[in-house]
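A protein chain is absent from this complex, but the other protein chains hold their places.
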Amino acid sequence: MSQTIIKDRIPENELLMGGHLACPGCGGALAMRLVLKELGPKTIVVLPACCWSIIAGPYPQSSLKVPLYHTAFETGAAVASGIRAALDIQGQHDTNVIVWAGDGGTFDIGLQALSGAAERNEDFIYCCYDNEAYMNTGIQRSSATPWGAWTTTTPSKHPQATDKKDILAIMAAHRIPYAATASVSYPVDLVDKVKKAMSIRGTRFLHILAPCPPGWKFEDERAIDMGRMAVQSRVFPLVEVEHGTDWRFTMDPEHVPVQDYIRAQGRFRHLTDEQIGHISDAVDYRYEHLRDLAERSQAKV
Amino acid sequence: MQKVIVGNHAVSWGVKLARTEVIPAYPITPQTQIVEELSEMCASGELPARFIKVESEHSAMASAVGASAAGARAFTATSSQGLALMHEMLHWAAAARHPIVMADVNRALGPGWNIWTDQTDSLSQRDTGWLQLYCENNQEVLDTTIIAFRLAEALDLPVMLVLDAFYLSHTSEPVDIPDQALVDSFLPKREAHYKLDINEPHAFNALVKPDDYMEMRWHMHDAQRRALELYPQIESEWLALTGRYYGMIEPYRTDDAETVLITTGTVTSTARYVIDERRSRGEKVGLVKIKMFRPFPVEAMRAALKGIPRIAVIDRNISPGNGGIFAQELRSALYGSDSDAAPQFNGYIVGLGGRNVTPDTINGIIDHVQSGETVDRPDIWVGVKA
Partner (left out) sequence: MSEQNFNTVPLHTPPLSVSSSSTEQNITGSWKYIQPAYHDRVAPCIAGCPTGVDIEGYMSLLRDGELSAAMELLQCENPMPAITGRVCNHPCESRCNRANYDGAVAIHAVERVLGDMILEEPLPHWTMRKHDERIAVIGSGPAGLACAYHLTRLGYNVEVFEKEEELGGMLRLGIPGYRLPREVLDSQIARYKAMGIIFHTGMRAGTDIGWPRLTTEFSAVFIASGAHVSRLLDLEGDCSRQSLRSGLDFLREVNAGGRPDIGKHALVIGGGNTAMDCARTALRLGAEVTVVYRRTRAEMPAIDEEIEDAAREGVKFEFLASPEKLSGTGGRLQLACTRMELGEPDAQGRRRPVPAGGEPLLLEADTIISAIGEDTGLHDLQAELADAKLAMNTWGCEKLARVFLGGDVAGDERTVASALGAGKRCAIYIDRQLRQQHGEDIPEERLEAIRIGGSESLSMARWTNSDPIMRVSPQNDVVQPADINTAYFPREPRHNDRHAALLKSFEESNTGITTRDALAEAARCYECGVCNECELCRIYCGEAAIQLDPGSGRFVIDLDHCKGCGVCTAECPRGALVMERLANMD
């Protein structure tokens, strides 16, 4: 998207305050800022354990201008269900409830509660900002860690041996009204998805890729570039799915080779060209699959 | 209004009369009837609450935490494994100061699987910061449910009301159901002292450094201790409205008693029968029922047991490696209170996993303690097969 039109589409709301404790270049901090810009001040944030538990600031501080509830690692969706119920009883139907969870709290420990809430179609927006490992505890692998990646528990000699869990497909399989991927590197697409999510009731799920300079091992200033390459290389396609059946690509940017994305990050340094080729094949396979889904959805309309 | 209902439904009626707003729950035997009845009440509109059919007890407590954090009156119920699964969130609810009320139907923990009554599940949650109230009959269950909300919301602490599996949960008794207006006058709508409010945004539960953590735990402990004064006042109000009073502890025929049993839950009723029988034979026996386990009513127990020469604590629970939990607590409470005349103090382990505690069991215990055989251990196992 041309730079000149981006600013008109990003709301003015500024609900994140400076002085928070994110690392320089943190994709997760930016993701929160952008999402809150669209959500606005009538929002309650549920925050299970993740990097943001630190970013939000220690007692007695907060880095958000909206109410924030820190909670245990696996409870994001359950706590949000309770808050939603309370607000509904109080007649506060127009207050947004969001869960802001990392990949560990979503793909791993929080998946049960998320699945439960999604199955009940609880009325909240679940945002997973995905930095692809347990970064807050010092870069341990999660089920969101991509194949081949180094982490402190998947050392270079035995890197991550399984593919990243397809959380979007899992959520789509719950037939929730809205699920989408998004990226801080495509801010208009991101806020548009938040806006669309806000127009729908029920469980809405946003999977936001959040590049992590210290965890992925790249220079701070390349955070946006990394997120952009993830999308351009189709490692992280930007899609949305309604009711688990209507799939669509929301962005189809200029294509870059998977190699460019992988080689830009120290966590993949040990990979051979052949191994990167395997990654590329897997990326192509999944992209084709998504395209099939999108085409089939299109044909239905 | 009088109704003959099981203990589980007494809980449900208490929850309904308390105008509970959010009920996240997950089924487990023998708690199921509580949530079935509540589900029915919500579905019929009789109880305008949100019933959240969560996928686990952990999420039940987490959802109750969320609802309470947003200012709602929240309730859930569980048992045994479910309570154990909630453990993390029990700490969370208490330290975040959420006045949630929960019914725990005492059930033994596996393995092997056992669905019958045993207090070890609730007593294992001793240090979570929850108040714990043990009930003896279905009327007490209903009354305690309502009183628990009053107490919890005054202190910003969660309260667990505890009832025996089957002996109460599934046993029908006539229960006086108070008028809604009466309950409303006793328990007004919750006014949260802290809540998630978009007009006054705060962050809750953020990282607390060593600088402040200890002070916050002081406050939690202090709120527990304040319950010792507050609870009798609240019950007195309930007494004025209903004519019913239970007390943190209830001494029964302890005047001039030389042997006193310490009981909880339904064992108390069995023991009352034995005491009455032995009193009719002129024996100087009595009992003290403990209703409130947390906070532990140390002063009340000291006063009640002052000068009693023989004390027999009946524990339907076990802390492996030490003994009965009520016995440990009581012994620690009495330490040094009457140094001139330390009583004979025996602790008896009975009825684990739902084994029947009969008048015969109680009589045996009284005989044993009166025989003067001092074991001086809180773990005299009663009725173990050879």
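In this document, chain identifiers A and B correspond to the written order of the chains, with residue numbering beginning at 1 in each.
Methods note: contacts are C-beta pairs under 8 Å (C-beta built on N, C-alpha and C of every residue); 3 or more make two chains touch, one makes a residue touch a chain.
Quick caveat, the model's predicted, so the values are computed rather than measured.
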Touch with the omitted chain, as defined above, among A:Leu30, A:Ala77 or A:Ile279: A:Leu30
Residue of B:Ala10, B:Met61, B:Ala74 or B:Ala95 in touch with the missing chain, whole complex considered: B:Ala95
Sole residue of B:Met41, B:Ala62, B:Ile115 or B:Ala206 that reaches the chain not shown, by the stated touch rule: B:Ala206
Where the missing chain touches subunit A, by residue: 1-4, 6-7, 10, 14, 16-22, 24-27, 29-30, 33-34, 56-57, 59-63, 68, 70, 184, 187, 213, 219-225, 228, 254
In subunit B, positions touching the absent partner: 95-97, 156, 194, 202-208, 212, 215-216, 218-220, 223
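Operating definition for what follows: only the chains that are shown with their structure count from here on.
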Between subunit A and subunit B, centroid-to-centroid distance (C-alpha), Å: 43
Subunit A residues touching subunit B - in the complex, by the definition given at the top: 41-44, 46, 53-54, 56-62, 64-72, 74-75, 77-90, 92, 95, 112-113, 115-117, 119-120
Footprint of subunit A on subunit B - complex, ascending: 21-22, 24, 48-50, 52-56, 58-60, 62-72, 74, 88-89, 92, 196-198, 201-209, 212
